[in-house]
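Contents: one structure, followed by commentary.
Note that one protein chain of the assembly has been removed; the remaining protein chains are unaltered in position.
Here the chain labels run A and B in written order, and each chain numbers its own residues starting at 1.
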């Protein structure tokens, strides 16, 4: 079982992707999708040096909705900031954030979240993964932002991946 | 369900509102790209179109096609999913590139965060 499915979640995602792309649940498409879902992870297994271990699915769901809400809120905030840029220039600056998360997959997820949420851009990560350089579009208070970043995103990711 | 091409107003109004709203967000992004003064500020507005803009258009497309064919047609969700995977990669690399180039040019950007040598694993 483990040898046939080195990455079961990836297989499942590929199968769903194939069926969605073809928009059909016919037997032929089910079979073709299953072949893709079994063969592709086997061929790409040497490229995945780090197995993903996911701990708490409930936290993922909570994080998902939190990020969704934050995306909508910061979309509106950035749009207003852009429209008001003439009279009130946004206070953009770089922030250095000390990181506790060390897992590579968790860091990848964190970088996805920070980039998908408008208003923050992941700029640089220290070699030893202890410090993160983040560019923020409109920033009131450094300490408050770092506190929010760590409790809202980093802690759930640590619970999931570590 | 009505015949093809004659959707009820309850389907058409949300689709119309979603499309116009997401195009307005995309316009905001373009205005920001044009108006903001500094490069790192200009990196933020494009995220408007690739998140809420794309979500709005994809949702409108799902609602419209599902009503048109009287069955759930979900494949438009692939666009936001694909974007949420690809856009971070490009943005990250571009941010690192411009930090590197600005440091080379001696502009006012923060020094490297790793204490020794150049950082290579920016993810």
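Quick note on the criterion: a contact is a pair of C-beta atoms (placed from the backbone, for glycine too) under 8 Å apart; a residue touches a chain by one contact, two chains touch by 3 or more.
Just so we're on the same page, contacts and distances are computed from a predicted model.
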Missing chain, UniProt name, options "Ion-translocating oxidoreductase complex subunit D", "K+/H+ antiporter subunit F", "Sugar ABC transporter substrate-binding protein" or "Periplasmic nitrate reductase, electron transfer subunit": which is it? "K+/H+ antiporter subunit F"
Among the chains present, which touch the one that was left out? B
Those residues of chain B that touch the unshown chain are 4-5, 7, 9, 12-13, 15-17, 19-20, 22-24, 26-27, 29-31, 33-34, 39, 42-43, 46, 49-50, 53-54, 57-58, 60-61, 64-65, 68, 75-76, 78-79, 82-83, 86-87, 89-90, 93-94, 96-98, 100-101
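Criterion: only the chains that are shown with their structure count from here on.
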How many angstrom between the C-alpha centroids of chain B and chain A? 14
Interface residues, chain A side, partner chain B - complex: 17, 20-21, 23, 71-72, 75, 78-79, 82-83, 85-86, 89-90, 92, 94, 96, 107-108, 111-112, 115-119, 121-128, 131-133, 135, 137
Per the touch rule, the chain B residues reaching chain A in their complex are 25, 28-29, 31-32, 35-38, 40-41, 43-45, 47-48, 51-52, 73-75, 77-78, 84-85, 87-88, 91-92, 95-96, 99, 109-110, 112-117, 119-123
